[in-house]
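In this view, the complex is presented without one of its protein chains, the others remaining in place.
In order of appearance the chains are A and B, and numbering begins at 1 in each one.
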Amino acid sequence: MAAIEIDGVQKVFDGMERAAVAEVSLTVADGECLVLVGPSGCGKSTLLRMIAGIERVSGGQIRIDGADVTDREARDRDIAMVFQNYALYPHMTVEENLHFGLKIRKMPKAERNKRVEAVAQMLRLDELVRRKPGQLSGGQRQRVAMGRAMVREPKALLMDEPLSNLDAKLRVLMRAELARLHGRVGTTTIYVTHDQTEAMTLGDRVAVISDGVLQQVAPPDELYSSPANLFVASFIGSPSINVAEGVVRDGRLVFAGVELPIPPVDLGGRTRVLVGVRPADLNPFDKSGAGAVPLRATVEVAEHLGAEMHVLFPVVGPASHAGTEVSGDQGHEREGVLLADDGSSLFTAVLPAVGSVGPGDRLDLGIDPELLMFFDPETGGSLQRVSSTAGASSR
Amino acid sequence: MTASSGAGSVGPRTGRRHGARHSGRGLTRWLFLLPALVLLAVLIVYPIGDAIRLAFTSWDGFSAPHSIGLSNFEDLLKDKRFKESLLHNLAIVVAIPIWIAVPYAVACGIHTKVAGWRFFRLVFFLPVVLSPVVLGAYYGIVLAESGPLNGALRSVGLGGLAHEWLNDPALTLPVVIGIIIWATFGVGVLIFLAGLANLDEEIVEAAQVDGASRWQIQRHVVFWQLLPVIEFWTVIIVIASFTAFFPLIYTLTKGGPGTATFTVDFDLYSEAFTSGRLGYASAIGVVMMFIILVTCGGLVALLRWRRS
Partner (left out) sequence: MNAAADSPPLRPRLTARRGIGRPSVGKLAIFVIFAALAASCIYPLLFVASTALRTNADYRASPGGLPSSFTSENFERAFSQLHIGRLALNSLMVVVPAVILIAILACCAAYALVHLEIRLSRLLLAAVICMMALPPTVLLIPIFKLVLDVGLLNNRLGLILVYTALNLPFSIYLLTAFMRSVPVELLRAAGIDGAGPVRTLWSVVLPLIRPGLMTLVTLNFLFLWNELIFSLVILQQGMGRTIMVGIAQFQAQPEKNYGVVAAGLLLSMIPPLLIFVFFQRDLARGLTAGATK
């Protein structure tokens, strides 16, 4: 186990002008689980592969346990990796797969057996040790891949979208399993995923990457409550944050068709800002806090999910595409901003499932000015609250 | 947790200059390639150059070759046997359509799952594994004047069809070409069968639904889809037409009767190792290399052009 320091690491692929990974600096503490998250093609996997030593860096330095490993081969870095499609050796049994890395490192047989046995037991692979990967189910293969990585007791464990090949149910199960294993073994872990839920549930800290640029590194709750910029705000959280343009007029903020008092935010003299509100922060008006301002919503779509429901409704004011502008990434898989028929933006509210709500129904929601987030319309950067400086993180 | 051995022992390297990194690994990589590359360089690339150099020399195989300029090539222009050999190779080239059509037709036949197709597929491959020397010796016996073939023809009252197969200047070259086609068609069948297996069956079925006849399907659907495979096979047999004949001719006819079955490769061998004119033979080799280069290049270009 060891800390990993990434110092200005950069990757420019041959023939490409833009860097796939642009001078990323990060430190993963000993025993920590850091999740790299971002839309596909954002460079998170490239960064992981550079840490693993299977991709060369174009610049910068990588240190594991204090030692500069930038020029070292993967095999000399003492890290283990779990691949997206597991990369188990198809001609070896599960047992042989687990033994392989230890055998290469010339570990005595007795100790090897002990370790393999322990790992097989921990991952409930005991029954499967004589099988070959071709005879295993997806979840079992995933566990073998985990086992192969863990049995080496490496300084760090790198995982590249390890759950993405599993079906939805199994993925949730394995997610919990991974959290449990990390809790027990406590190996320094870097975990790559495009799924923000996975990131939020597994990471001690989460690093959001877009277009090869590190956007923010913070614990999950902080990422959610104080995103550094619009990209992070809209990438983290499901359903995605509602964003619309707000106009400052006569000391009041006009936003989504309602007038609000301006919260203590350093607007820096701007009269137009982007304002975001989390769907979960839009509550029925009667249940909102004291300072809440009423917002009348005409339901366009209501999605009933059992315990809760998602209500989509149009709001007055121009739609904001700032979220996608900041990311600048056309290939990214999140839908853009929802638009109503007349081109105004659609907001989502997550409400407790009460009664049947359908299109055309009117709802009275409350907007709490204290829960609003403000972003610079040009740069997408978060505008800091004046009073509470604690939660804000710097870029 | 303990760090495994090995990794820890390597001290941190300083002075990262990105251009020079992984240089140790680069060397290992080239070590994998080196033995093969050296062998190819010494025994293939260098000889190609040497073949051209020797073509401008006179060399008997004992003394040192000495340069004589273009006179080998001048002699070639006047060499009756060489021109005749070229002509025979031209005859072989003319036979190439048969060389393509036979395996193509046989593969289509097998593909329709005619009764016993597995057996046929196996048996048609049999001549391929046998050495041309064996086939030459075999046909030398079977086609002899008093051999089994003529014997069989006479015994069924077809004595009129009996010929001196290997001694009739007009007949021997076609016989030799026929044997080569027969000996290699098994490979062609396999290649075409592989192509047919990759055929888009849906298009064939669509054509059937459209009411196309078998012949129309064959002509308009199957043939066009198999064209790349046909091209592949054609390139192979064009190369083979210049090189596959030597062992058969060496064992079956020795170029005879007279010079009726001399081909360029056999001529090259004879000039070099029967007449001891290795420089002259090199010139033949260079001409041959040139012809193959032009033929194959032209062929590939033609097929590419026709397809686009």
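Keep this in mind: a residue touches a chain if its C-beta (ideal position, glycine included) is under 8 Å from a C-beta of that chain, and two chains touch if they have at least 3 such contacts.
For clarity, every value in this text was computed on a predicted model and none was experimentally measured.
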Per the whole complex, from A:Ala87, A:Val172, A:Val248 or A:Ala280 the residue touching the absent chain is A:Ala87
Out of B:Leu171, B:Ile203 or B:Cys296, point to the residue that touches the absent chain in the complete complex. B:Cys296
Any idea which of B:Leu130, B:Leu161 or B:Val294 touches the chain not displayed? B:Leu130
Which parts of chain B face the unshown chain closely enough to count as touching? 4, 6, 25, 28-30, 32-33, 35-37, 39-40, 42-44, 46-48, 50-51, 54, 59, 61, 106, 109, 112-116, 119-120, 122-138, 140-142, 146-149, 151-152, 182, 186-187, 190-191, 193-195, 198, 208, 228-229, 232-233, 235, 239, 242-243, 246-247, 250-251, 254, 265, 268-269, 272-273, 278, 281-282, 285-286, 288-289, 292, 296
Contacts from chain A to the absent chain lie at residues 52-54, 73-75, 79-81, 83-85, 87-91, 100-101, 104-105, 148, 152
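One rule holds for everything that comes next: only the chains that are shown with their structure count from here on.
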Rounded to the nearest Å, the gap separating the Cα centres of chain A and chain B is 59
